[in-house]
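Of the protein chains in this complex, one is absent; all others appear in place.
Let's look at chain A:
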């Protein structure tokens, strides 16, 4: 896998305060990379530094072999994106907006514009003024402008903000296609954790400007499931504590036990033998949200 974006010891100091502290990670071609962190952690600042909207106090950001500070034009030639909300010229039509951006880079043909418009599904409304667009349509137009020049790196800040479930699904599918079929590196930031879980291949968590963890989403979410929920008749609930020596949490209509997989049958057998009626057993996987709070929460305590 070739690296598309590299951050090397990136630090940003604003008015003597370290907003971003020594951040280093690499984003590869063909992957969707999630950027996660609580509000004020420095997600947007980092993204703004990657696209050259903000200067870098020390360190370096390399996009497709070009430093964003030294080779600004060549580096940004490979980048498309939306930073925060897709703000467009409201007094222009969608098409005129796209023309604005098409004129800024050589070699964007009319056919390319039409192709992109079709891809994001705006063909019917593209000649209407942007002020008549819904937020979802603006988001699509934003996506369209970022795709005009076939970038190798795509940067989306909160891409599903304000979209309905169908729209979210659509964006997710677009991102999959872009990364898997065209080999784009996609950088996504979001506070919707479940979203990230479905969209991303890898996730970086930052907090207070520091990188806390970079992990594969798969590992991150699925690592060592060892909690099981056992549904029990509520009348039997009170008698359960006397029956087992395994730690568990009492719930309204069942218990949650923390055991290794091999021991699950033993637990069930033990319960059944003691006359507890069992209606169902399921594995409780940790959601990304749990993990996220776990990881960032720990840090909070450590700092306190």
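In the analysis below, a residue touches a chain if its C-beta (ideal position, glycine included) is under 8 Å from a C-beta of that chain, and two chains touch if they have at least 3 such contacts; residues count from 1.
In this section, contacts and distances are computed from a predicted model.
S.K.: Under which of the names "Cytochrome C oxidase subunit IV family protein", "NusG domain II-containing protein", "Dihydroorotate dehydrogenase" or "ABC transporter permease" is the non-displayed chain listed in UniProt?
M.R.: Listed in its UniProt record, the absent chain's protein name reads "ABC transporter permease".
S.K.: Using the document's definition of touch, tell me which of A:84, A:173, A:233 or A:249 contacts the absent chain.
M.R.: Residue touching the absent chain, from the options given: A:84.
S.K.: Which residues does chain A use to touch the chain missing from this display?
M.R.: For chain A, the residues touching the absent chain are 14, 48, 51-55, 72-77, 79, 81-92, 96, 100-101, 103-105, 142, 145.
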